[in-house]
Each structure stands twice: as C-alpha cells, then as structure tokens.
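A single protein chain has been removed from this complex, and every other one stays in its place.
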Amino acid sequence: MRDKFRDECGVFGIFGHPDAANLTYLGLYALQHRGQESAGITSADGKRLFLSRAMGYVSDAFDEATLLSLKGPSAIGHVRYSTAGDSRLVNAQPILIDCAHGEISLCHNGNLVNAQELRDELVRRGSIFQTSSDTEVILHLYARSQAPMAEDAIIESISQVRGAFSLAMLTKDKLVAVRDPHGFRPLAIGELDGATIVCSETCALDLIGATHVRDVEPGEVLVIDSTGMRSYKPFADAPFEHCIFEHVYFARPDSKVFGQSVNEVRTDLGRRLAREAGVDADVVVPIPDSGVCAALGFAEESGAPFKMGLIRNHYVGRTFISPQQAIRNFKVKVKLNPVRSILKGKRVVLVDDSIIRGTTSRNIVGMVRAAGASEVHMRISCPPTISPCYYGIDTPRRSELIGFTHTVAEIQEFLGADSLAYLDIEGLLSAVGSRRGDYCTSCFTGKYPVEFPHDENAYLQLALKLPSES
Amino acid sequence: MRDKFRDECGVFGIFGHPDAANLTYLGLYALQHRGQESAGITSADGKRLFLSRAMGYVSDAFDEATLLSLKGPSAIGHVRYSTAGDSRLVNAQPILIDCAHGEISLCHNGNLVNAQELRDELVRRGSIFQTSSDTEVILHLYARSQAPMAEDAIIESISQVRGAFSLAMLTKDKLVAVRDPHGFRPLAIGELDGATIVCSETCALDLIGATHVRDVEPGEVLVIDSTGMRSYKPFADAPFEHCIFEHVYFARPDSKVFGQSVNEVRTDLGRRLAREAGVDADVVVPIPDSGVCAALGFAEESGAPFKMGLIRNHYVGRTFISPQQAIRNFKVKVKLNPVRSILKGKRVVLVDDSIIRGTTSRNIVGMVRAAGASEVHMRISCPPTISPCYYGIDTPRRSELIGFTHTVAEIQEFLGADSLAYLDIEGLLSAVGSRRGDYCTSCFTGKYPVEFPHDENAYLQLALKLPSES
Amino acid sequence: MRDKFRDECGVFGIFGHPDAANLTYLGLYALQHRGQESAGITSADGKRLFLSRAMGYVSDAFDEATLLSLKGPSAIGHVRYSTAGDSRLVNAQPILIDCAHGEISLCHNGNLVNAQELRDELVRRGSIFQTSSDTEVILHLYARSQAPMAEDAIIESISQVRGAFSLAMLTKDKLVAVRDPHGFRPLAIGELDGATIVCSETCALDLIGATHVRDVEPGEVLVIDSTGMRSYKPFADAPFEHCIFEHVYFARPDSKVFGQSVNEVRTDLGRRLAREAGVDADVVVPIPDSGVCAALGFAEESGAPFKMGLIRNHYVGRTFISPQQAIRNFKVKVKLNPVRSILKGKRVVLVDDSIIRGTTSRNIVGMVRAAGASEVHMRISCPPTISPCYYGIDTPRRSELIGFTHTVAEIQEFLGADSLAYLDIEGLLSAVGSRRGDYCTSCFTGKYPVEFPHDENAYLQLALKLPSES
Partner (left out) sequence: MRDKFRDECGVFGIFGHPDAANLTYLGLYALQHRGQESAGITSADGKRLFLSRAMGYVSDAFDEATLLSLKGPSAIGHVRYSTAGDSRLVNAQPILIDCAHGEISLCHNGNLVNAQELRDELVRRGSIFQTSSDTEVILHLYARSQAPMAEDAIIESISQVRGAFSLAMLTKDKLVAVRDPHGFRPLAIGELDGATIVCSETCALDLIGATHVRDVEPGEVLVIDSTGMRSYKPFADAPFEHCIFEHVYFARPDSKVFGQSVNEVRTDLGRRLAREAGVDADVVVPIPDSGVCAALGFAEESGAPFKMGLIRNHYVGRTFISPQQAIRNFKVKVKLNPVRSILKGKRVVLVDDSIIRGTTSRNIVGMVRAAGASEVHMRISCPPTISPCYYGIDTPRRSELIGFTHTVAEIQEFLGADSLAYLDIEGLLSAVGSRRGDYCTSCFTGKYPVEFPHDENAYLQLALKLPSES
C-alpha cells in the first residue's frame, strides 16, 4: 500500500522543432516522477496526427521505430498515474479524436470538478464516450462546437470546464497550452532553437537544454502556430490557488515551480522545522529520497550532523514477491536498510516530508530503533494532512489519513517515536514567501477553494461508467 | 497474394444459456473459415456487458480466464477479415459502446452502402467515431435516437442503413438479430436446451449440438429476451438477393445455407460442369480443398476416376518465409504437392471453384504438367468472375480480375492448359433450383441490385478516416 | 488424448548450396507432419557452426533474421515430437557440441536400444549429459574417441549404437548421413544445383525442386565434403526391417519411401481391403485425412461411390478449450463435422488407416449414425495394432492398445459399428510387393527384430535422468 500523496500526471508540448517527438520523449523522461503507469506521445506533421501510447515507464513505452513513426515538427506527451480500477490503455493520454473540426489530441494534468455533469448532458444528447477519464468531455464539447474556426471551438469548449487543469492540446498545425484560472498545477514555457515548449516542470527543459522563458499564466490560453503565439484570457478572474504540495513533495528539487526553486523552499522548510521544533540529537537522518532536502536544512540549522543512516534499494521492482514467513518490518526493509554504524547508540532525528497513513513511518521508526538508536525523533516538513485533494492529486480517503483520525500525540504513540513534530502552516507559507496568499492548502485545512460535488466517492474514484473490455 | 474471393465475417449469438460465452467460442470456432484476422465475444449478465477481442485465430484469441470473465447467459461473437490498411484491434468486432440507452454491442456480416454519407452527417453534428468500420454508424444512430425504449431505438437506427447486413446485437437483457431485406448474407436460427441461437452457418449449430429451426428472414428484426421472441419487419419489401458465391465457395460443405445443402449444390455444380464441358480424361483431380465437392460430382458424371493428385500441406503458417533463390512454382508448392504416381502420363482434369487473378491456377497447371501429366484440362464450377462485390465480400478491383480482363481462350493460354471451361450462369442457377430468382449474381454479371457510390476505391477500401495509433 | 501412432522425427541435410539454411527450412516445412513440437537448424560455413532451435511449428520457429544468422553452404535440420515429460527446448534437435575433434551437430530419427547402458558407462567415467535424449550418447562417444581424424571418430562412435537411426550430422566442413543396418527409418538422397541433400521423405525434395537420386542404404555411412562423397559400411550385415507403418500412415502420400509410392501402396491397401472384406453399401466415406487414399481404393474396387461425408476443421488450434457442459461426441466434432445430406439414410463404409485406442473411432461412428446413416461399417487398412514400437515411433503401452486388449468382435461392439474388418497381414505385405520380406511388422505381431531391455516403461519413457530447470 502506497503511503504518499501522488501527483497524477505530467504534460509536455513542443512546436516547431525537427526533433519534436524525440524531445517530447526526453521531456517525459524528466517528468517520469509525476506518473509511472502509462506514457504517450502525439505528433503532428501539418497534415495529420500520429499517436503512440503504452502502459509502463517512458523508457519501456517507446522504441526507436515508434519514435520514428511520430512524424512532424510538433508534439505533445503525457505521463500518468490513475486510481486503481482504471489502469487501462484506453484511459492513457494523450487522447486523440477526429471530428468535424479535424483531428485533435489532448494531455491533461489536473481534475475537472464538473466533468460528470457535462458528460451526463453530452450522453443524453447522443455522444458516445470512449474512456472513463474526465478529460474526454473537453473533446466532445469541441466536436459539438459549431464555432467556424478550430481555435474558437477550442476556447468555447475549455470555457465550460471547471477545476484544475494544465492542458497541452495539438491539432495538425497548432499547439495550445491552457492553465486554469486558479493556476492549481504548474505549466512552464521554454524555448529551444526557436521552438516553443510547454511542460509541467522546468527539469524537463533542463534535460533537453531549453531555456525557461516564463510560466503559462493562470487563466491563460496560449495558441502557438506557424504565425506565432497568441494569448487569450477567456476565464473570469479568480484567486490563485497553487498547489503547495508541489513544493513539499511532488516536484523534483531541481525544478523551479510557481516562481521558486523547489530545493530552496524545501531546504528552508527543514530549517524552519529545526527552529520550530528543535531537539537535542546526535544525528539527522533523512528518509530517502523524500526527506533529504528538509533534513539538510534541519541539520544546517540544528548543528547536528546529517548522515545517510537509511540506504535505499534502487532495484525495487514492480513484481516484487513477499516472503511466506513473517519478517519484522519487511515491507520497509525491502526499500530501506539501516546503517547500524551510524545509528547505534545515537539520538536520531528522522526527517520526512509527510505522514499519510502512518504505517510506513511506523515501520521505519521500528527499524531504526532495532538498529540500536537510543532515541528516535520524527520531524515532518509540513502540517498534518487531514483532507483529500480534488484537484488532481491521488490521495486516500479522509478516514485513511492518520492526520485526520489521530492527534499528533496519538500519532507519535502509533509511530513509537520519542517525539514527533510537524512544521506549522505559518512556517510552510513563510517558506514560499511573498506569494503565500496564492497557494491552495486544502489538504492541511479542509477548506476547498473550488466547490465540488458532495459525494467523496464519486470524486475519488471518478466513477464514470465505461464498458469493460478484458 | 491471395487468389480467392474472401468472405469478410461470421457472426454468432445466443440467448438464455448458462454456458453462453463458451458456446459462442465454439460457434466462432466452427465459423473460423469466414474470418481469421480477429475474433471477439461480448456477453451480458442482465446488468452489464463484458467484451474480449483479439487479433488472430479463435483458438489463440481466448483462454480459459478470458472465457470465465465473459459472464452471463447471453453472448454474441464475431470472426473477421478486413482489407489491408485496417488490421487493427480497434476495428475488431463486436463493437461495444455505452450511451443514453445503456450498453450495446454489435456484430456485423456484410457491408453498408450508405455508411459514408451517414457518418459524414453524424460527424457534422458532433459525433466522435472510434473506428474506421462502416458498422459504427449504427451505434451512433442508436446513441442519438430519442426513442423512449431501447428496442424502438434499435429499430429506428437499423432502418436508416442500406446494403448487406446480417447483424447480432446484444444489450444487457436482449439479443437482437437482423437481416437486410435482400437477404444477401445467411443467418440461421437454432435451439439448444431452450436457448435461442443465431449464426452465419448451420455448421456452428452442429458443433454445439443445437437444432436448426429456420433462417432469420430477409428484412426481419428478431428481438429475444426473457419474455420470448418478437419479430419485426421494419423495412420496405425488396427482392431477395442471396449471395450465390456462398454456395460456390464461401460456406462450409457441411452447412445448409439459403435452404439448401452446400455439399449437394456444390457436387451438382460438378455434375453439370461434366455435362456442359466434358472431356476424355484418365483422372479427375480436385484443387484441394476448394474443388473437392465439384470434382467428385464431375468424376461421378464423367466416369473418370477421382484421385487426390495434389496433396495439401496443412502446416502453412502465417510467418512463412520464401527462399532467397528461385524455385519453380514455389508459392504453390508450399501449399500443394503433386502425386507423381497419379499424374504421370495421364490426361488430367483439374477442377476448382473459381479463377480470380489466375496466377495460382497457372502455377498449379505448370506443376501438374511438370509431374508428368500428358494433358491438363481445367474446369471451373461457376462462370468467370468479372466484377467486384460491394456487399461484404473482399474482392480485388475489376482490373485485377482475369475474368474481366481476358477472354476464356486467353485465360486458357495464360494458364497453359490444354482446355478450359467454366460452368455457365444457367447451370449455376439451375443447381440452386426453384430459388434461382432469389440470388445475387453481380460478380458474374456486373449488374448490382443495390445502388452504391460510383467511386470503386471508396468502396473497396472503405476509406473512412481514423486517427492512427501505432 | 491423441489416438494415432506418431512418428517421432524428420531429418534434413544439405551440403554445398549457397542457400543452405533456407532450403533446410523449406525441407523441414515439407516434413512438418513428422514432428510438430520443436524445430531446429544447424548450419556450417567451413569454420564454425550456427544453431537455432525453438519449440513449435517450423513456420513459427524461424524468422528472416534467424535464417540469415545461419550462415554457410551446409546445414542440417530436424522436426521433433517427444514423449510427454520431455517437451523442453534442451531436448530439441539438432544437438550441437564442441569437443576435442571440433564442433559437431546431429539430428536423429529413430531410437537407440542401448542408449541407457552406454550412458551409464559414460557417466561413470565422468561425462556430463545435457539432455535426456538417447541421441546425446553418440556425441559423448565422439568426444572421447582418441581416433586421430574426425571422420574416423564419427564412424567409431556410430558403430557402438544399436537400434533404429537415420542420422544427419554436420561438422564445420562435412555432412554425414547414416542409416542403421536394418534400415528401420527412411532416408533419401537428392540433388539440386550440384548440392547433395538427405531427407526423411522425398516430399522435401519436391518442395525445393531437387531430384531424388537414391536412398541411403541400410548400414551405410555417407561422408560428403568438398572433395566429394565417400560411402562406408561399418556395420555387420543384418536383415532389412523397414517400418511398414510409414506406408500405412506416417509418410505423406506424395512421398516415395523404401522404393515405392506411398499413395500407390496406400490406395492398393484400400483395394485389397474391399476384396478381403467387402460389404454392400451406398457410400464409401474416408476419415480425413488418414483414410482418404485407402477409401479411394476401396471405392474403386467395391463400386460404391466415394464421398467426403466428414468435413475436417482446419483451424483446430493448440489452445483449444472444451465447453463446460457436455456436448455429445464433442472432441471429435471439433475436428470433424458430418455432412448430413451425404450420410442420411445411407449404408456407410467408413475407411481409416488404423484404430489405436478406439475412442476416436467410436465417436466418429456415433456421429455418423446421429447424422442419419442406416448402417455404419468400419474398414481398417492394416491389421490390428497389438504391440508398441521400440524403434522411434510414439505408441501407447500395450495395455492401451484396443487391438491387444480386445478381439475384433469386441472392438466392433465398442465402436457401435454394424461390421468391422481389418486388412490382414498377408494383404498388407502383398501391397509392398516383392520387398515384403524386408519389413518390420512388430506392431502387428509383437515379434521384435532387435532385442531391447525388458522394462517396457524404461523404453516408452526413455527414463533418462536430467536435472530439471523450470
């Protein structure tokens, strides 16, 4: 059982480069941490679109022949997670359809809060849906649009959806990038050899050697074609609601999101945590890899040395088989091994980004103690997570969030730690500095900036009906 | 290069049997000769539909786990050929969609002559097509129907299509069988343990031990559910146009189609051919397996002995590789080997059902001569095929039909035969007896009973646009 | 459960042709009926050997890249069946080893009766066996030979084995063909473009356009290299013991084996059967494909017409799944379907080559009766099979042979036939004419020309130990 929040997608788009599909492949490669279930690329050569999708990692999903078949100077790509019931190729992105306006393909990072009501109405009027994804409604709205020009039809259809969406869309001769008016998910703009790029994180620009120009603005629709780039603002003004968890955990530390270096913010969270909740200790040990940046900040501020007291096994495969007989703390041991010479007889501060269900953290505390630590103090670089996300993050139900069901004292007891402290919301917001008002913190507060249907199940499961093909 | 006309599909449906998916699997197995490119089954358990499709033979397309997952007491199944550009799983049948009327699945044997114009109109109104198959239009008509009941919506949508169609459709609680008013393609009704079955040929009934009750009538829509069987006749009256090539070549000799035993008709074609075009000979040799029935009739009537002078290799695989160096008559030798002891020094009558391009027949004549035959006479159990079919048969273009481009004398010379004779159209129609007026003979005459668009290409290729996914 | 005797292998070899591996592939293709479990080819380019083996049919076992990697102007190939416990690639042939005499590869059709005792002694002396095949002992004898020349070492090792063996062996610059002194299994010599070919049946020569020169003689060792062909006779003289079942069932009718056309012999068996055991009947129906030749002979002699009253389904796949509910005569129905219009109300003579266990024949009789036959007479074109074969044929144990456990009257009753007759041994031997003394008939008589260990099990299972790798 996964014990982290999980970003659901990464998107990438490029217009005007002879190596478009290959660069998209590399961009997805850099965004792999945002989705490891499926990967896909659509390219366009000015006349038609070419699509390839597969389940699994980017490096397995494409071979040279496939990349070669993705012709043309523009492309979009997507990496994806999904909720459990749903891991089927038909739901992988990009989605590609043909309609009266011509072929169009789409990649989406986020979650549409009014997808079900739009879908119900479209079905009532005779539309046939191919997937259970919320994203498909945009394409049916587009197909039904009677706007004379494709560009108008795109804007008409996008204007009808609400929620969190960073989109990359591709027609035979246009790349369109869209970010919802709240700016929930990041979407950066880059430049390489005169080509325009959009992507979820700047680390994708770094890999291909592109320059970060600016971000797509919240509420902005960018249309890029051979005549240049046009910016539209079809949405009503709305407060910014950037996902603060991108800084806490999702984004790669080498990325810049919402205008700030993730590594800097994350290290600062560790420093603030040391100031807020310091403790006399011999050694500061990160839970790798999620706690490394904050642990370095914590060690720097507290003066206690940073040590890699837990070693991560990089070969944990998908098909791993558990032993038939019980081994203490086994699930965690497979991924992490304590370094006895670092921990034995020491007062240890363990630093991680978050505690979701608590079971993994509990196993780690047990393992560190078994390796001989005299004290184990747990420090978390954000407040307790008490509420699920409805804006594109895969989170457990509220009843499974230990931050909701237990007090901090109870969690400490559950973990078996000598002490436990979380960074408070003020410290978290201070770390993102002057832009603190621009962030969504609903997973810590339970206050949601965009309304959503009341049935938690419907949202978590995206229970859209789809015929089943085995 | 294939050198036969080719039926494009076989369909099967069953309602009200605990072993529905398994029996459908067996039925498809018996219909495998009607389509070897893909196979699929949809089942229904009263609440929802379950679909499984795969490329390849029936025996490879399903395993026990898959059949087990196809739950419920009703099912439909399909085996399929397709034209070259099109061999993709997305085009395999059954097609299954969800819409405002609920889930529906469909199998089609035949060809809709007004598919493109219906599709164009649907796309204009915002429908998104998933396949390049003509069949999908029926489902979009259904999804858009505002008829209050699913049964009415089915009849409303079917009424709009024209051409050749034997259909099996499945909803969560109904099996619907449809045959176009001309009755181009066969569709039999059977019964087993109280369950109702529909299938393209009666050999599928034989395999599962079912009884042949009657055929679905041309123009009949049969709705079968737990309350019984209802028959509708929503189409205007039309002359019968049964495909006479089912008797000449397509159907299995152990089937009964259009009310007659295929074996009897086919053997009678051989007898008539011997009377019309007898020849002094030592031995009558069929081109296996297509010429066996007619050769037996020919031998019986002519008095010359029937011998298996050509042995077929049953292990010809899909992945067969040609030699790098030239071997005379190689393509045919891989499939057939002459028996020297039967042919040497003999006057041989070779009997086959048809000559399409002529290249295979020419190779066989050469091979028989090389094995020592003193004379080689070719006899064909139908008239020259001069015109392509637009009603569900995969035929080459007119310019590739040797019967169109050459006279009989020229064909004889091309084949290198000592004589060549075809059965004439009167003989062919006599063999199907009193029902001779009910048959479509357009491939022999070029006279088409149902009008079709004038662009041959559009028809042969079914050039419906579809986004390409590699 | 298979209900036929089964040949265990086919071999092919060619020396001195630029297209050696491709022609071997085609040769194996023609010999596919002799073994369908695995296929393999070794080629030689004068310096080294190249091997490729795979489970399955020839057409699946090789692709163009593989054939291209099999370099050089000489090659040997093998198709194989095996007993049940044993279906592993490690046992597939050709076997290829490297040793002090250099690389050598070997293909074997037959069975060595002293394999176990030779193996025991070799293991005692420190040899490590890689397979459970009897064939490997030859290679260990070769590796241990202290003969100075490879050619001498080959003859020294072959001289030590006893039993049935038609062998094709390949070194970097030689092709060696061997036939045991009794000549149990066939081995023909052919010629194409100056290259020399050896193969189990002449149909392989036909496919590649080669000329049949003569057969390898019993007891002959042929060594073919760039200096020409040398013939050795290292074995003591022995009576000929050709396998008469090659004519009854194994060989393809278009082959010539042991000097006679298989089709001619087989048709003559039918004629003799009609004379020996005629019956008043309306129609003679073969059990396809094994009974076709004899049925044609029977019909010719008896005057009753030959009809294809049973149609074979050519699409029976390996992965076929049985229905969960009982269907009468199901196992047979999957493979054969009766043609009602031929059988109904008729007195039917069913002709087949043999009855092994009897269950299939019984199902067929039942099916023919269910199709309306008024009488069903079964005629078999050889005597009852009462004894297993120890010379390279896969046969059930004696206790499973209905010819051993039951009288003819009892078998007739078991089958539910109106009459049953077998061709007697004299008739069988007469059909092979002047060479009647040269045949092994042990499966009909239980008299074995070459002694073998007394434990039937050990022989049937070739219970040679091998470490198991899953």
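To keep things simple, chains are lettered A, B and C as they appear, and every chain counts its residues starting from 1.
Quick note on the criterion: a contact is a pair of C-beta atoms (placed from the backbone, for glycine too) under 8 Å apart; a residue touches a chain by one contact, two chains touch by 3 or more.
Model, not experiment: these values are computed from the prediction.
J.: Tell me the shown chains the invisible chain touches, ordered by label.
T.: Hidden chain contacts in the full assembly come out as A, C.
J.: From the list A:Q146, A:T211, A:S226 or A:S341, pick the residue that touches the absent chain.
T.: Selected residue, touching the omitted chain: A:S341.
J.: Considering the whole complex, which of C:M55, C:A143, C:I321 or C:A370 touches the chain not shown?
T.: C:A143
J.: Given that one chain is not shown, which residue among C:Q36, C:N114 or C:Q130 touches it?
T.: In the full complex, the listed residue that touches the missing chain is C:Q130.
J.: Could you tell me which of C:E64, C:D98, C:D280 or C:E426 touches the chain that is not displayed?
T.: Among C:E64, C:D98, C:D280 or C:E426, only C:D98 touches the chain that is not shown.
J.: At which residues does subunit A meet the chain that is not included here?
T.: 18-19, 22-23, 25-26, 29-30, 32-33, 36, 57-60, 62-64, 67, 203, 206-209, 252-254, 261, 263-264, 289, 292-293, 296, 300, 305-308, 311, 313-321, 323-325, 327-328, 333-334, 337-342
J.: Tell me where the left-out chain touches subunit C, residue by residue.
T.: Within subunit C, the residues touching the omitted chain are 48-53, 66, 69-70, 96-100, 103, 105, 123-130, 139-140, 143-145, 465-470.
Here is the rule we use: only the chains that are shown with their structure count from here on.
J.: Quick check: superposing subunit B onto subunit C on C-alpha atoms, how many degrees is the rotation, to the nearest 5?
T.: Between subunit B and subunit C, the superposition angle is 180 degrees.
J.: Grab the C-alpha centre of each chain and report whichever is closest to the global C-alpha centre.
T.: Taking the mean of C-alpha atoms per chain, the most central one is B.
J.: Suppose you list every residue number at the subunit A-subunit B interface; are over half of them used by both chains (same) or under half (different)?
T.: Mostly the same residues.
J.: Distance between subunit B and subunit C based on Cα centroids, please, to the nearest Å.
T.: Here the centre of subunit C sits 37 Å away from the centre of subunit B.
J.: Find the geometric centre of each of subunit A and subunit B from their Cα atoms only, then give the gap between the two centres in Å, rounded to an integer.
T.: Centre-to-centre distance between subunit A and subunit B: 51 Å.
J.: For subunit A, write out the residues touching at least two other chains, lowest number first.
T.: Expected reply: no residues.
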